[in-house]
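Worksheet for the structure shown next.
For this depiction, one protein chain was excluded, whereas all remaining protein chains were kept in their positions.
On to chain A.
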């Protein structure tokens, strides 16, 4: 009997526990302002919720866009929730897989490399922007626009520019008897030749890269207009001459000592800030990290990257990273969100001028014609860097990402490591193809 009473008590205790938790929850959420915010966003027709990351960059851009839009719509407000990219991906995947997209905001920022993957996996999470007819997509750099264009439909408003630059320390080049012009419009063979000379004379490599990432190989690949996938989305790896050439170049860079490999991102930044390398090649957003070392002002210069000679389009232009804005398919304020993006990120030179100091470069081409883009940047020895980058962006070939881009990219990174350790390129390409096929369930 007593045991039965105790059992009943325990159940009671557990319920009390749960209820007290419940009470706590309610008290807490009415107590703080989150409930108020929530209610405001739910009922207020003039407030849009946005998910994005990086206060100095993306969030700053959104805040400036809010100001631009408020000029004509005084009641308009943004509720910007700072959310790291990995978390946006987790939240979107969870909500998408659970079939409840109500937690998504009105607008979210999406990494370009993951755009196609997410749109194809969770089509309901995205709004078809072509049908809205609010945007003139021809005004965006084609290489950039391609990331958020799936089956000829636009789902994203391109924003963050990932145009690749080669940045060099002019003072170190000078010690070795070179100028930035000597490294402009060259190919990788020339780059390695100069790099060896610079290394011999100054002891500094021209390039540092993260050992476990395939960034530089992907940059080479896109500069020729090639991709890891064909137009139908099938892996294009075995027999991909461009990829083979890129991997061989990567190996040569490493063996000649022109490129040093580091273990992680923080070490990569250190090589530049602590002056252990004479340059870098990456998306133009890397300029922010370069400029963090204020004592190196005037010692850097920007130019285009070396091309992969003898193959494909052979350009000196490529793209790495970058992101685009998407309007959530579940948004109740789609019209407002579309109008907001169309009048700001796809229609306001004023916006792009105001966010330029933060390093946010337009891929919306009309923005590149303003005076602000002709500014001479002291840090880069008085170069008109922004104008240069807009020009680079317009010349960048397209990249075909698809659903399994990240899997393929990771597999290439593994292959690159093995090739440096002495593995045969052809057999590694076979392994990459098998890995990607496995991921695709083929």
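The working rule: contacts are C-beta pairs under 8 Å (C-beta built on N, C-alpha and C of every residue); 3 or more make two chains touch, one makes a residue touch a chain; residues count from 1.
By our rule, contacts and distances are computed from a predicted model.
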| item | value |
| --- | --- |
| From "Carbohydrate ABC transporter permease", "HTH luxR-type domain-containing protein", "Dihydroorotate dehydrogenase" or "ParA family protein", the hidden chain's UniProt protein name | "Carbohydrate ABC transporter permease" |
| Listed residues A:102, A:138 or A:151, member touching the removed chain | A:102 |
| Of A:121, A:202 or A:270, the residue in touch with the unshown chain | A:270 |
| Interface with the unshown chain - residue positions in chain A | 2-3, 5-7, 9-10, 13-14, 17-18, 20-22, 24-26, 28-29, 32-34, 37-38, 53-57, 79-82, 84-85, 87, 90-91, 94-95, 97-100, 102-103, 105, 266, 269-270, 273-274, 285-286, 288-289, 292-294, 359 |
